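What you see is the complex with one protein chain gone and the rest in place.
Moving on, here comes chain A:
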Amino acid sequence: MSEELFTNLAIFVLSLLVGFEVMSKIPATLQTPMMSGANAIHGVVIVGAFVIAAEANSTLFYILAFFGAFFAAVNVAGGYTVTDRMLGMFDRKPKPGDNAGEGDQK
């Protein structure tokens, strides 16, 4: 086993443990936003899309890199935006902030 793989494996296992630890009992109110927030975090795959695009050198690889970049960008941009919108609704009271207009009663 190469040193590189071993380091990565150690990081992987320890990060799993951190994930289990950091997630204690979540109030039901926050379960949907939490899922959406976690979904946004795996949008970090966009870093990988840059890595492959930098190596692409033929049509097939360009096509793959395009889809990688598109998919990852949707994940990361959409994920953070929708999570923020959801959470913004909970602290609307003090300031009728950003998207209050659409919440108004008809």
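General remarks:
In this text, a residue touches a chain if its C-beta (ideal position, glycine included) is under 8 Å from a C-beta of that chain, and two chains touch if they have at least 3 such contacts; residues count from 1.
Note that contacts and distances are computed from a predicted model.
Selecting from "Sugar ABC transporter permease", "NAD(P) transhydrogenase subunit beta", "Substrate-binding domain-containing protein" or "Thioredoxin", the unshown chain of this assembly corresponds to "NAD(P) transhydrogenase subunit beta" (UniProt protein name). Even with one chain removed from view, chain A keeps its contact list with that chain: residues 1-2, 4-5, 8, 11-13, 15-20, 22-57, 60-93, 99, 103-106.
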